[in-house]
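Right after this comes chain A.
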Amino acid sequence: MTIARLASCLSIAALSAALPLSVAAQDTPSVAFVPQLIGIPYFNAMENGGNAAAEDLGMQFIYQGPVDANPLDQLQIVESLISRGVDAIAVSVLDASAIAPLVDSAASQDAILFTSDSDAADSGRPVYVAQATDEGLGFKLIDELVARVGDDATIGIVSGEATASNLNAWIGFMRDRVAAEYPGVTLLDPEFAGGTAERAAQLSTDLIAAHPDLDAIIAVASSTCPGVAQAIETSGKEIMGTGYCSPNTARAYLKSGAFGFTVLWDPYQLGYLTVWAGKQLIDGAGFAAENEVPTFDAPVTFDAETGILLLGEPFVFTAENVDDFDF
Partner candidate 1 sequence: MDDQSGVGRDLTLAAACVAAVFLFALLSPAFGTAGNAATVLRNGYELWLIALGMTLLMAMGAIDVSVGAVMGVTAILTGQALLADLPLGVVMLVGPAAGAMLGLCAGAVVVWGRIPAIVATLGLFGVFRMLIFLVLGGQWLSGLPADLTRVVDWRAAGVPAGLLIVALAYGAAWVFLRRTTYGPHLLAIGFDEDRARLMGLAVTRVRLATFAASGALCGLAGVFYIAIYRNVSMTIGADIALEAVAAVILGGTPIFGGRISLVGTVLGVLLLRILQNGLLLIGVPSLWQTVVTGALLLGVLSAEVVLRRARTGAA
Partner candidate 2 sequence: MAQLPALVDGVERLTDMMQAPPDAFVQARGIGKRFGALTALRDVDIDIRAGEVLALLGDNGAGKTTFVKVLAGAHVPSDGTLRIGGDTVRFASPRDAADHGVATIYQELALSENLKVAENIFLGHELVRPVLGVPFLDRAAMRARVRVLLGELDAHIPDIEAPVGSLSGGQRQAVAIARALNLDARLIIMDEPTAALAVAETRKVLNLTRRLAESGRAVVIVSHNIADVFEVADRMIVFRRGRKIAERKRAETDPDEIVALITGAHPDARVADQP
C-alpha cells in the first residue's frame, strides 16, 4: 500500500502540474468533482454526466481523483483544487473526519466545498448530493435479497476500504433492516477487501468455506463485485451474489446467474445533478424543497434540515433490464 501511495503521489503531482493554472482567470464558473478513485466505470459515468451538465449550463467541469482509494491523496487533490481557484468542489468523501477543515479553508479562499456520492455529514458542507439515501439503499438491498433467498438466510458481506463512509453507512442500514424486519436472517460481519478484486475473490472464497450454510454474499463496494461473483461461480454452490454493482461490471454475472440482481442508481444522472448543484451554490440560488433540474423527469427533493439533495429511488438491475444501461 505504501508503494501505491508513493507512486500515486508522483502521479498527482504530475497531473496537477499538467492542468491549467489559470482556472480563476476564466469567466466561466468552474465546478470540480473529486471521486474516490479514477478509472472505474462508476465514476467515469459520473464524469460523463458532469460534462453534459457543464455543457448544458455553461460551466467548466474539472474531474480529478486518486488512482487508488487513498484518503490522503484525495485530500491533497482537494487542496490543490482550492488553491487553484476552482469555484465549487464536490467530493465523494473517503475519510469523513478530514473534510471539515477543508470546508472552512475553501470558504476563506472563495470556493465552496460540498459532498456528492459519499458524505461527511458533520463537516459543515452546504449540501450533499445523494444518489439515494443510505437508508433507502441499505433497506432496498436487504428487502430485494430476502424476497429471493428467504427470511431465514445467512448472508455474508464483502466491502472495500474500511474507511469509506458511504459503504459503512449502507452496511449499518442493512443491519438495521435485518434487526427490525427479518429476525430469522443472519447477517455476517463485513469483510474488507481494500481496493483489489483478487482480495475480494479470496475473501469470498474463504467466507463460503467458513459458512457452509451461506445463502448470499453482498458486494458492497463496486470494486468487489467481480471478485464476489467469480468466487461464487468457482464454488459451484447455490449462493446468490448481489451488491451495489454497475450494470457493466455485473452484466456477465447477472446473465450467468451468479448474481441475482444488483441495486444502484444512475451515476450519469448523479454527475449531472452534482454540477447543477455546484452552479446553484455558485449563483447563490440555493435549493427549494422540490427542484426542477434540466433533463430530469421527476423533481429533485432537498431536505433543508440534513442538507441532502436526493437523486431519487434506488434502482434494481436484473438480467432482464441490464442491457438498457451502459456504465
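Please note the rule applied: contacts are C-beta pairs under 8 Å (C-beta built on N, C-alpha and C of every residue); 3 or more make two chains touch, one makes a residue touch a chain; residues count from 1.
Keep in mind how these were chosen: all candidates are chains of the complex that A comes from, given by their letters.
All values derive from a computational prediction rather than experimental measurement.
Looking at 1 or 2, the chain of this complex that touches chain A is the one numbered 1. Those residues of chain A whose C-beta lies close enough to touch candidate 1 in the complex are 1-4, 6-8, 10-11, 37-41, 44, 67-68, 162, 189, 191-199, 201-203, 205-207, 209-212, 223, 226-227, 230, 248-249, 251-253.
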